[in-house]
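Reading through the structure tokens given below for one structure.
Only a single protein chain was left out; the remaining protein chains are all shown in position.
Right, subunit A next:
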Amino acid sequence: MPAHPARGPGSPRDHPGSPAVNTTPHLLIVGAGQAGAHLAGSARDQGWKGPITLIGGEPHAPYTRPPLSKTFLKGQTPLSSLALRSDAYYTQHRIDLVVDEHIDHIELAGDGTGTATAATGRRWRFDRLALATGARPRHLPIEHADLDGVLTLRDLHDAQALAQRLTTATALVVIGGGFIGLEVAATATAAGVPTTVVEAAPTLMNRVVSAATAKIVATAHRAAGVRIRTGVRPLRLRGTNGTITAVELDDGDELPADLVVIGVGAQPRDELARAAGLHCDNGIVVDAHCLASDGHTIAVGDCANLPDPSPASDGTVRLRLESVDNAVEQATSAAGTLTGLHRPYRSVPWFWSDQGNLKLQIAGLARPDDEIVLRTGRRPGQHTTLRYRGSRLVAAECLNSPADFLAVRRALGEETPLPRVTAADTGLSLKEHLAAARTPR
């Protein structure tokens, strides 16, 4: 994808302190990931008339991230096909895209206006600020994590480095059995690199799916040749001449490795917001309109701590959602806040992950103690785990069952009831059960 050259000084908005022109207020979006890019386009589509500046720290125009741990690592996705929007799109929508600039200071006035300053000294005066600063990989407090050959995977630069390493690696250890770690493990194994996943919890994907779904996924990965060790923690990393050679586990085992990928979750990038005086607590705290504590600044995507947007939620539970769905849907809602439509963010959160040959799709948000109803599909490898809280369906984890996923996502959005007994009957598809539930008797 073509890198956008950073524009030099002298652009019309490069005059700190110049008075705001209220007829064409300037929207500054800091962070050019999926959420920031979508917010820019959506604000324009929903009627924002003034200038829009979208600033990203990476040297690329906004790109799609999910392939980075999947097809891109296999070399099946060329760089050019990752771009979220064409160059012409930004021009046509009058979005001033600035790349390779790190904002490191924000002056924020009580009315939401202010100035953002980049590390290079460039400054942007804004009338309205949106933060889409994303998240960074969680740091693992382990000895020698700085050895050569120890990687994390978050952005395109990381993915390119990992793809390169995978061409010569002979033993990969993935620390963390979550979505990203397992996707990397599946990709590496398929590419012929012997791979071991080390997960501290007793089951894989422990924070996001039920033990039932995790077990099916683990079985599939093992069958594909991925070695999985659960219930053990890495104690320290070992190296020779500054390069990784092994991972020492807390049960006394030592796994030889010339490549280690650490995938133990992500932390919100909320430092700028904190320094600007916005309330942060596991991310930038926002309301259902995506407004931060000052009532003016917008925060969207992985960096935002928001009220649970699920239709059935009473709004008291707060969380961060790291997903493409949330980035896009929250940004759409935020654009409405900016343009005066003020639609609160309501949506059935959903996630997907390619786990080797399994397509995992999750609709809704389950809690660890939600009960399960397991359904096996008509095609081999099809499993759907429905999650119930009392008598209420709250989520579904679907393996190779896209129809079930779509049916449940819709049912959750419409709050169509699906009694547990009915759900357990596999004589009809979930779509058929739900269609029947919608038809008044």
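Note that in this section contacts are C-beta pairs under 8 Å (C-beta built on N, C-alpha and C of every residue); 3 or more make two chains touch, one makes a residue touch a chain; residues count from 1.
We adopt the following convention: contacts and distances are computed from a predicted model.
*Asks:* Can you match the unshown chain of the complex to its UniProt protein name from these: "Cytochrome oxidase", "ABC transporter substrate-binding protein", "2Fe-2S ferredoxin" or "aminomethyltransferase"?
*Replies:* Its UniProt record gives the name "2Fe-2S ferredoxin".
*Asks:* Out of A:G47, A:P78 or A:G231, point to the residue that touches the absent chain in the complete complex.
*Replies:* Counting the whole complex, the residue in contact with the absent chain is A:P78.
*Asks:* When the complex is taken as a whole, what residues of subunit A touch the one chain not shown?
*Replies:* 41, 45, 64, 66-67, 70, 78, 80-81, 83-86, 88-89, 92-93, 324-325, 328, 350, 352, 354, 359, 361, 379, 400-403, 405-407, 410, 431
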